[in-house]
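Let's look at chain A:
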Amino acid sequence: MMQAWLILAAALFSLGLFGLLTRRNAVGILLSVELMANAVNVVLVAFGRWHGVADGQVFALFTTAITVAEAAIGLALVILLYRQRQDVLVDAATEMRG
Partner candidate 1 sequence: MMAWIAFGIVAATLLVGAFRVVTARNLVHAVLWLGLTLAMTAAGYVLLEATFLAVMQLLLYTGGVLTLMLFGIMLTRRVEGVEVPNEAANRPRAAALALGVFALFTWAILNTPLPPAGPGGAVTAQQIGHSFLTDHLLAFELLSVLLLAVMVGAIAIARTRDHAPAGQGGHRPGRRVLPKVNQKGGAA
Partner candidate 2 sequence: MLTDHLLSLTVAAPFVAAVVLLLAPDLKGAAAKTVALMGAGASLLGALAVWINYDLSQGGLQLAEQYPLVPAYGISLHLAVDGWGVALLLLTGVIITTGVLATWTLEHREREFLVLLLVLVAGVYGVFVSQDLFVFFLFYEIAVLPMYLLIGIWGSEGKVERGGPLGFVWDKLNIGGREYSAMKLTLMLLAGSAAILVAMFAMFHAAGGKSFDFSVLQGFDYPEHTQLWAFVLLWFGFGSLGGVFPFHTWSPDGHAAAPTAVSMLHAGVLMKLGAFGVIRIGMMMLPDGAAYWVPYVGAVAVLNVVWGALSAMAQKDLKYIIAYSSVSHMGVVMLGAATLTADGWNGAIYQMVAHGMMTGLFFGLVGLVYHRAHSRWVPGMGGFAHAMPGVAAFFILAGLSSLGLPGLAGFVAEFLVFLGAWQSAHAWWAIPGIIGAFITAVYVLRVGRDVFFGQGPPATFHELSDAKGSEWAALVALGVCLIVLGVYPNVILEFIAQATSEYLPLVVKGAASGVAVLP
C-alpha cells in the first residue's frame, strides 16, 4: 500500500515534469510546477502516515506554504513579462542568452 502511494506520487511528478517541458505558456509552466509540488506533498504525507509521526504533515504544510509563495512570485514575474512583451511565450523570451 505504501509503495503504491509513492508510485502514484512519482507518476504525478513525471506528468508535472512533462507539462513543464511542453508548455509554451508561462502560466502553464506554473501549473505544472504546482502539480509537481503536490506530488511531493503526497510523498511526505505518505511517510508521515507510515511512521505515524506529525513531522510528515508539518513538512507538507511547510512545502505547501512555500509552493504558494513561489506561485505568487511566479505570477508576478509572468505579469511583468507580459507587460514587457505583450505575450508570455517562453520560447521567444531569449534576451538573457550568453
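Just so it is clear, a contact is a pair of C-beta atoms (placed from the backbone, for glycine too) under 8 Å apart; a residue touches a chain by one contact, two chains touch by 3 or more; residues count from 1.
Behind the choice of candidates: all candidates are chains of the complex that A comes from, given by their letters.
This one's a predicted model, so the numbers in the text were calculated from it and none came from an experiment.
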item	value
Touching partner of chain A in this complex, picked from 1 or 2	1
Complex contacts: residues of chain A adjacent to candidate 1	1-8, 10-19, 21-28, 30-32, 34-35, 38, 41-42, 45-46, 48-58, 60-62, 64-69, 71-73, 75-80, 82-89, 92-93, 95
